[in-house]
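Dropping the structure in here first, questions after.
With one protein chain withheld, the remaining protein chains of the complex are depicted in position.
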Amino acid sequence: MALTSAIKGVIPIAPTPFHPDGRVDEISLDRMSDFFSGAGIDGLTILGQLGEAPKLDHAEAVAIARRVVGRMSVPVLVGVSAPGFAAMRALAREVMDLGAAGVMIGPPNTLRTDDQVVAYYRNAAEAIGPDVPFVIQDYPLTFSVVMTPAVIRRIVTENPSCVMLKHEDWPGLDKITTLRGFEADGSMRHIAILTGNGGLFLDFEMERGADGANTGYAFPEMLVDVVRLSRAGERDAAHDLFDAHLPYLRYEQQQGPLGLAVRKYVFQKRGIFASDAQRKPAANLSAQGKAEVDYLLSRIARVDPRARVAP
Amino acid sequence: MALTSAIKGVIPIAPTPFHPDGRVDEISLDRMSDFFSGAGIDGLTILGQLGEAPKLDHAEAVAIARRVVGRMSVPVLVGVSAPGFAAMRALAREVMDLGAAGVMIGPPNTLRTDDQVVAYYRNAAEAIGPDVPFVIQDYPLTFSVVMTPAVIRRIVTENPSCVMLKHEDWPGLDKITTLRGFEADGSMRHIAILTGNGGLFLDFEMERGADGANTGYAFPEMLVDVVRLSRAGERDAAHDLFDAHLPYLRYEQQQGPLGLAVRKYVFQKRGIFASDAQRKPAANLSAQGKAEVDYLLSRIARVDPRARVAP
Amino acid sequence: MALTSAIKGVIPIAPTPFHPDGRVDEISLDRMSDFFSGAGIDGLTILGQLGEAPKLDHAEAVAIARRVVGRMSVPVLVGVSAPGFAAMRALAREVMDLGAAGVMIGPPNTLRTDDQVVAYYRNAAEAIGPDVPFVIQDYPLTFSVVMTPAVIRRIVTENPSCVMLKHEDWPGLDKITTLRGFEADGSMRHIAILTGNGGLFLDFEMERGADGANTGYAFPEMLVDVVRLSRAGERDAAHDLFDAHLPYLRYEQQQGPLGLAVRKYVFQKRGIFASDAQRKPAANLSAQGKAEVDYLLSRIARVDPRARVAP
Partner (left out) sequence: MALTSAIKGVIPIAPTPFHPDGRVDEISLDRMSDFFSGAGIDGLTILGQLGEAPKLDHAEAVAIARRVVGRMSVPVLVGVSAPGFAAMRALAREVMDLGAAGVMIGPPNTLRTDDQVVAYYRNAAEAIGPDVPFVIQDYPLTFSVVMTPAVIRRIVTENPSCVMLKHEDWPGLDKITTLRGFEADGSMRHIAILTGNGGLFLDFEMERGADGANTGYAFPEMLVDVVRLSRAGERDAAHDLFDAHLPYLRYEQQQGPLGLAVRKYVFQKRGIFASDAQRKPAANLSAQGKAEVDYLLSRIARVDPRARVAP
């Protein structure tokens, strides 16, 4: 079940549940896997930034991958970004052996020139091996690395095992249009483009040619519906649903650990996570913040009853 | 009409109109001043980042300030951020002589430590002179400078001429709460807090204690109404109006010259600007982008007829 | 043999030898341990940046630590900088169990404010456990994190297990003076200060109050002599020896993988390493570069015969 460039739909980025004392919460992890399975998704990405991957040690990361891959029937992608290629390779090989469908690789924030970015992905692809499908994570806001469309084309062309772009440049709509233009003019083979940024531009990203969403949002059901409606050409309906969620979606998009705190709070409210604990460095959602989230959810619920969650 | 810490309400950040050949468009500048005057605002900030201030030479900046200050009856604030204190002083003294109410100062992106930030504002306040009221611009996303609440308190305490914070940290709601807490516990004197970030969190910023908005948005009338409703305690009405605009407001919030291109396009559609030209480095709003904006405005117009603009 | 704040002298930072195919070269590793043992050093730091630690996976890092600790009779410090505290803890606990004397921790390049830096070291100290002595690595040029003397004092005061500063701020002479002043005025307990930056300012750092050197240089014998002469008050002799090495020492100080390539080339010439291979991302020392190094060494050898190495 290796990931290919034909993938479409919604691949949520999963958070990682912890007990208040910092241990991984395996019961919640299973509950989350089941929740996602029931939400109509097309795959799941674990161990990304949002999944607090850098806060796990190697053994913990492998244990989480084993548990999720073993429980889910959709393709599971695993974030393997690491300070060096040896650690990246070690994790990639282990999770692929466990049945992962592919891996996601973000660049270190020290890269500057076009050639450095291209060389980085060349070395990464070589390190994990040519049989491991990989996803480029293009997230300048967090990584401080800017990849032009031409650089992405170079990476795709050099590395046959590159099958997908997690697009989260910002602004980025014209980038999707340019990349799809490269495919149309024959200068780049097709890759899947799924978009991140918490879904903040998903409505228009779909219209520009994205294949779906690859992002964390506490109501993946909405992402699934918007992607479906958009692909069905039901533009107004897609925007109506998206806009109903946008005030809360925007609230989730507070950068760093606070945005994650919001999402974990809602996962707890939805009965998926037993706790909203984060590992350090962590952010707390204040009482005022929780009340703001509750208010926003109650407003969505007027339109989309799935957002009606017990207080 | 010097700015004081009692200022409240909406102070838009003004863009600068150019002719397609790059010259300042004075007719559009006058039309913009009149438009803002009619929008119920409480002040106007010119020559900020959004106003393409770094792309103007000194003489142009002074000419724009003269023209706007001379035409408007509300307080006019002028951005005087500069690579050095001599240029900052030169501009500040000239625009104050022309009748400006105060100046706005953002930090250079090379500052790192708390002491460096505090020293920067101490030197800036000394350079412009103790009689010139100034606004701290706290905008980490663009400036890469992070000011903790404690650092802001040090700046406020050291510099009697600091009267206002343009708050655009992100995330930043708890920062407002903390700063208002400093005032409540007596550890910091009162300053005005008006918020930026294109208004993306204005709904909750008001509820956390902000005094208003100090940001660019193509429909300042909405900002005025949301601030008024929020201060009147009409929470649901404030959110309803805000949420109706949010899909487009979010679209404006594409960082850098593209977000500005969106706003200038709408100013042109509204008949305020003759052209949406930017000085280099500039971004173009593609035909697809323009169609997306048109679609978003048509959706707002179902609720708020002011967004109904001729195609 | 736990590291204490009484440590003085020279603690070289060790490179890691690889075979040309990228495997760790254990024979060269042993030879390097023996070489350092014979050079009159007071300790050894392994798995730092210079040791290509980020390019190793966890198992490799532990294996190297086991081998070096088992072979040497001086205290061995181990770099445990990691993207998260779980990985840091895992490595720290393992190497301490193997007999390491302490660990070195550099900050992630995303820290900005004073409080963030202090919190980072608080969390790190908690993660590794209060029984593990640690060294602060203060290296703004590489880490982009600036720690004022007051911040270092906060870290030292909060964390009894902090025993040493690897000082490599640049410029940094006055920082040593300020920190020693904190000790003199009783506002900070004593810590060891050993200096890095490839030794570029070792001559004056000793005179400002440093306890020695904690850096990579291909001739640690020179560092040992300069530290000894300086502590004995033989100022001119210390500078004469230092100055004789400076043209080459400066050549080693080319940032990033090139500086390491220079050092590995000389280690190979000295018969310590079988190969000058680096793991990717690597730099090659060109033929021209090698000839330049040879020329520089021949010039040192006129004064210090230890620099006379077979071509």
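When the chains are written out, they are named A, B and C in that same order, and each has its own residue count from 1.
Heads up, the rule we're going with is that a contact is a pair of C-beta atoms (placed from the backbone, for glycine too) under 8 Å apart; a residue touches a chain by one contact, two chains touch by 3 or more.
Note that the coordinates shown come from a computational prediction; the quantities given were computed from them, not determined experimentally.
**Q** Quick one: which of B:13, B:56, B:105 or B:272 touches the chain that's been left out?
**A** Among B:13, B:56, B:105 or B:272, only B:56 touches the chain that is not shown.
**Q** For the chain that got dropped from the picture, name the residues of subunit C it touches.
**A** Its contact residues with the unshown chain are 170-171, 173-174, 177, 200-201, 203-204, 207-208, 239, 242-243, 246-247, 250-251, 254-256, 258-259, 286, 288-289, 292, 299.
**Q** For subunit A, which residues reach the chain that was dropped from this view?
**A** 112-116, 145-148, 150-151
**Q** By the contact definition given up top, give the residues of subunit B that touch the hidden chain.
**A** Output for subunit B: 52, 54-60, 82-87, 89-90, 109-110, 119-120, 123, 127, 279-281.
Convention: only the chains that are shown with their structure count from here on.
**Q** Suppose chain centres are the mean of their C-alpha atoms. Which chain sits farthest from subunit C?
**A** Relative to subunit C, the chain with the farthest C-alpha centre is B.
**Q** Measuring centre to centre with CA averages, how many angstrom lie between subunit A and subunit C?
**A** 38
**Q** Taking each chain's centre as its mean C-alpha position, how far apart are subunit B and subunit C in Å?
**A** Comparing mean C-alpha positions, subunit C is 48 Å from subunit B.
**Q** Could you put a whole-Å number on the gap between the CA centroids of subunit A and subunit B?
**A** Taking the average C-alpha coordinate of subunit A and of subunit B, the gap between them is 33 Å.
**Q** By residue number and range, which residues of subunit C touch two or more other chains?
**A** If we look for residues of subunit C contacting two or more partner chains, we find none.
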